[in-house]
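Let me begin by handing over the structure; questions about it come next.
Yeah, one chain of the complex is gone here, protein chain that is, but the others are all in their spots.
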Amino acid sequence: MPHVATATSGRPAASTFLRVYGFLLVALALECAAFEVIARYQGIRPFLSVDNLILILNQSAIYGVVSVGMTFVIIAGGIDLSVGSLIAFGGVVGALVTRALADAGWWALGAGWAAAIMAGLAAGCFSGLFITRFQIPPFIATLAIMSSVRGAGYLIVGGSPVSDLPADYIFLGRYNIAGHVPVSVIVMLVAFAGGGILLNSTPFGRHVRAIGGGAESARLSGVPVNRVKWIVYCMCSVLAIVGGLILSSKMRSGDPTVGVGDELQVIAAVVVGGTSLSGGRGTIMGTFIGLLIIAVLATGLTWIGMESFGQQVILGIVILAAVLMDRFKGAA
Amino acid sequence: MPHVATATSGRPAASTFLRVYGFLLVALALECAAFEVIARYQGIRPFLSVDNLILILNQSAIYGVVSVGMTFVIIAGGIDLSVGSLIAFGGVVGALVTRALADAGWWALGAGWAAAIMAGLAAGCFSGLFITRFQIPPFIATLAIMSSVRGAGYLIVGGSPVSDLPADYIFLGRYNIAGHVPVSVIVMLVAFAGGGILLNSTPFGRHVRAIGGGAESARLSGVPVNRVKWIVYCMCSVLAIVGGLILSSKMRSGDPTVGVGDELQVIAAVVVGGTSLSGGRGTIMGTFIGLLIIAVLATGLTWIGMESFGQQVILGIVILAAVLMDRFKGAA
Amino acid sequence: MSEEYVLEMRDIVKRFPGVVAVKNGQLTLKPGEVHCLVGENGAGKSTLMKILSGAQPMDSGAILLSGKPATIHSPHHAQQLGISMIYQEFNLSPYLSVAENIYLGREPRLGKSPFINWSKMYNDARSILNRIRVNLDVRKPVNECSVAQQQMVEIAKAISFNSRIIVMDEPSATLTDHELDALFELIAELKRQGIGMIYISHRLEEIFAIGDRVTVMRDGEYIDTKPVSDVTREDIIRMMVGRALTHEFPKEVFDLGEERLRIEGLSRKGGFKDVSFSLHRGEIVGLTGLVGAGRTEVARAIFGADRIDAGQIFLDGKPITVRSPQDAIRQGIGLLTEDRKNQGLILGMTIRENTTLANLKSLVRVLFVDRGRERRITSDFVRELQIKTPGIEQTAQNLSGGNQQKVVLAKWLFTESKVLIFDEPTRGIDVGAKVEIYRLMNDLVRKGVCILMISSELPEVLGMCDRILVMHEGHLAGSLDRKDATQERIMKLATGETLASIA
Partner (left out) sequence: GPAPQPSEPQTSQDAQPVERQKVIGASLLTQSHQFYRDLVAAMEDEAKKHNFILRIQYAEFNGSKQVNQLETFSQQGVDAIIVSPKDSAGIAPAINEVRADAIPVFTVDIAAHNADVVSHIASDNVLGGRLIGEYLAKLLNGKGKVAIIDQPETASVQERVAGFEEALSKFPEISIVQRAPGGGVRDKAMRAAQDVLQANPDLNAIFGINDDSALGALAALESAGLQDKVFIVGYDGTPEAREAILNGTALKADTVQHPTEIGREAIQIIAKYFAGEEVPKIVPVRVDIIDKTSLEAEQQG
């Protein structure tokens, strides 16, 4: 599997880029083309347009931010099922604190973000604690956290969404910079860029991959395994919280019921992007393309008027097809 | 980890039984005791009674049947996220076919079961195909199947439950043998007994463990790795379908919306029961106790009137506590 | 025509992406013959054997079994054809018992029922282990067995098939003399039964002990096949390496400097007790003993990989605490582990990434890893250690065993430690490369590093060490100077005699 080797080793040159991501890009292009053809055939608005691109990016911002964290977790050989609950929790905490301090203007917003991020750090620390200190498998530790955080989110608001938020609250989710570029998209792109650099160019990124490739070997090479894992789960939790802040900002409401099942969507994006669930291998760029493949699908299917039941069937098929295409890379 | 050794190698003797399952049994006993104390304090009916035991067994029958299949899948180093959707699908198919042939009396019921089980086999074959032939990680293959099967279940009934079923339809879910013992409990106990024998006393069971411990080693030892995996996924899918048939029989309705998230509950039961998510190690007996720990929790919390948000928080904590207690086994 | 051969492999070719592992594989095997296969690391020996055992398909060539062409589809098929194989890397199921592993895939059943006949399985396993003189609980899970015990389980498994052909890929690498004797007796017995055996080893003396014919491979090419009685050790080395080796142990003796590392009263429950010794600048100290004597455990404890219960470690005269491998590395102690697959390498990472993993810090320039420098350094190591690979971006997984070992070595060389502990550093390394490694050890010592070398190969210990520590059942049985040490004395200490009694 020579491709893997290249995929894991830092920034590939242009030709390597195509070799590594080519099949994923083809899958993405095929998907877009299919929707365009169907849209034309149906005589509705063409699917491919700049506006639509921005819409799709905008819609993928939340999953996008979270998927950066999830990529790190999965490359480190773990998994984090708590992100869906944390999306809801982040929105709830951010909204509650902002509303409580609403008189303070922008300070209130900042305090809301800070409080939510603190909550995310706390959740990440719990995950890290259970996974490293108590050696509980990540799947089960984060499953437990998912359940508890969801319940806690409901409990602190008594079940009903937090509304009556100041007008500024929509900054993260709905504000456009230069009139066209949504803040949320910028946040997502920053997360991807930062994640990519962290993974590819820093010792930390190398350590993450080493741990996923073999934790014992890594430990005996002096990699601070537990600390790195801890950081990775904190990072993922905090990014989930940021996703939740964006979502609650979009809706100007902190709703404890949102985000159910989102963990699976995010994991799907990461895996479709070529990251191995057994750890050690994966790229941030791949996750970005995987994210787009899934986002285009959701928007496209609604665009052409497919109803929800059909959408689920097709989502399953596309996930399989994309992962399968990625397999061919090795053969090509 | 000497305990694991014993847990994995054949039928343990009585004293070994306590050593292996002791901590889980203690967790279960603590849990029951806690509910009994709270119930007495609240002045409601006592929690511990034979009737209640039967109720709890009855309520765990569906997860129980499925968890047997899931234990095999997890010991073989895989995971199956599609069982929740298959629970719904099984009920829908069974109900549809039974209703279509309703005039045929018991034959209709048999045909419904047969059709549903066929559908389960088909789903299992798909999982097996993707996982073995195309080497797609089980998490993602079954995630895709989960999505597709859920959609398909909705599609074949157009979204609304299949009702107007013949009266016999409640046989699996609501019929009692000898006036007291529910058929569903018997089905579950048969599944556990059969699963236990299969895992501990047959070559197939050895092969499942060997694959989970290291698929390549197993292959080089002449274990038909792909065939075994295939069978394991088919088994799990079929058992999920059986669970679905029991559920739809309880409700005398084939509802495509049921079972959402059940895969996580089932996996939690298996892991709480001491089966390792990294494969190779685990027992059917452990799963049974794990199942009871979770079932007692659900019934107990309802019994003492805890509402659903609190239930979620407590579920998370109990999962962690049980897995943690099981860790101490090694130290003891 | 070729009736006398149970096996002929003709013109075998096997390519991997970027490498031709076997260009021209030739091998014949007679019944009752021990055919030794030798060659440098990466020469293609294991690959050739994996083709025979059905673990890997060949690109072209022919395999004849008793003169008849055969196509081998899978390991299972190979077993049915009467070929069994002991792989270089263990292939045991960690959570199954010894007996279950031996009979994996062909469990005896109760009559025609689908159930396993446990008592037959345990009895059969016991009798096979008895046959190779191994005393091991057949119900013990394999992950609780020592490395040597696991190797014996592999051997037991291979002979339990009653095959016509048994392939052993470096079975001796993890054995000490005691087990090795048992293995050789077993091989002699199998010979008498007319079983043909292919035996791969880097310990050339073994060839002369048991071999009938020897085939040499180099860079995937077949070089020659000779009766063992017609060749000398030097002949074989020349065929393998392409030139003669003048010194197999190029030991250089340096002046003893000040004390670097001192261990006082180190103990760990269930592992070792009251171990004290010191290492000085400019010396290589050997640590030897029988399998399970606790050498590895001592090394792991010094390195912070395991907790210690009592004792103190001094580095350059100052007491230090080592809580983790990270601590140890920071303070200048390195450990090259004996299990390279699970403890030495990240198999999915490239040579480059593995080489620099333990000392990434030194490559950091403003937060980022300086990849250019990383490449240069890795390339230097690949050249210096003669690692056989298409490039530094090859994943460790795809390297031959010996080359993997060299990558681990490169990793520790790059840490620039003050004290290096080598646990079986030349296990599975070919003679030529061994000499390179010894030279590197000399270079290190010259630079002031001191080396603790754990080894079960007495010639190596005698050849390279200034001082030899011998362990017996968890404590230090004695220390011998280079000039006083003999194979016999070491063995006596290792089996429990006191220093006084052998003096």
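Note that the chains are named A, B and C in the order they appear, and that numbering of residues resets to 1 at the start of each chain.
The working rule: a contact is a pair of C-beta atoms (placed from the backbone, for glycine too) under 8 Å apart; a residue touches a chain by one contact, two chains touch by 3 or more.
Only a predicted model underlies this, so the values are computations on that prediction, with no experimental measurement involved.
Interchain touches from the omitted chain, evaluated on the whole complex, reach A, B. Interface note: of B:L28, B:L96, B:L199 or B:M251, the residue touching the hidden chain in the full complex is B:M251. When the full complex is taken into account, the listed residue touching the unshown chain is B:Y154, out of B:Y154, B:F192, B:Y233 or B:F288.
Touching the missing chain, out of A:G90, A:P256 or A:G273, is residue A:P256.
Residues of chain B in contact with the chain left out of this view: 44-45, 51-52, 55, 58-59, 62, 154, 159-161, 163-164, 170, 173-174, 247-248, 250-253, 255-260, 298-299, 302-303, 305, 307-309.
Contact between chain A and the absent chain runs through residues 44-45, 51-52, 55, 58-59, 154, 158-161, 163-164, 170, 173-174, 247, 250-253, 255-260, 298-299, 302-305, 307-308, 311.
Convention: only the chains that are shown with their structure count from here on.
Counting C-beta pairs in contact, the chain pair with the highest total is A-B. Chain B and chain C, compared by their mean Cα positions, are separated by 44 Å. Distance between chain centres (mean CA atoms), chain A to chain B: 30 Å. Of all residues in chain C, none touches two or more other chains. Multi-chain contact residues of chain B (touching two or more other chains) are absent.
Taken together, the chain A residues at the contact with chain C in this complex read 1-2, 4-6, 8-10, 197, 201-203, 206-207, 209-210, 213-214, 216-224, 280-281. Only residues 53, 55, 74-76, 79, 85, 87, 90-97, 100-101, 104-107, 109, 114-116, 118, 139-141, 143-144, 157 of chain C touch chain B when the two sit together in their complex.
Residues of chain A touching chain B in their complex: 81, 130, 134-137, 139-141, 143-152, 154-155, 159, 261, 264, 267-268, 271-272, 276-278, 308-317, 319-320, 323-324, 327.
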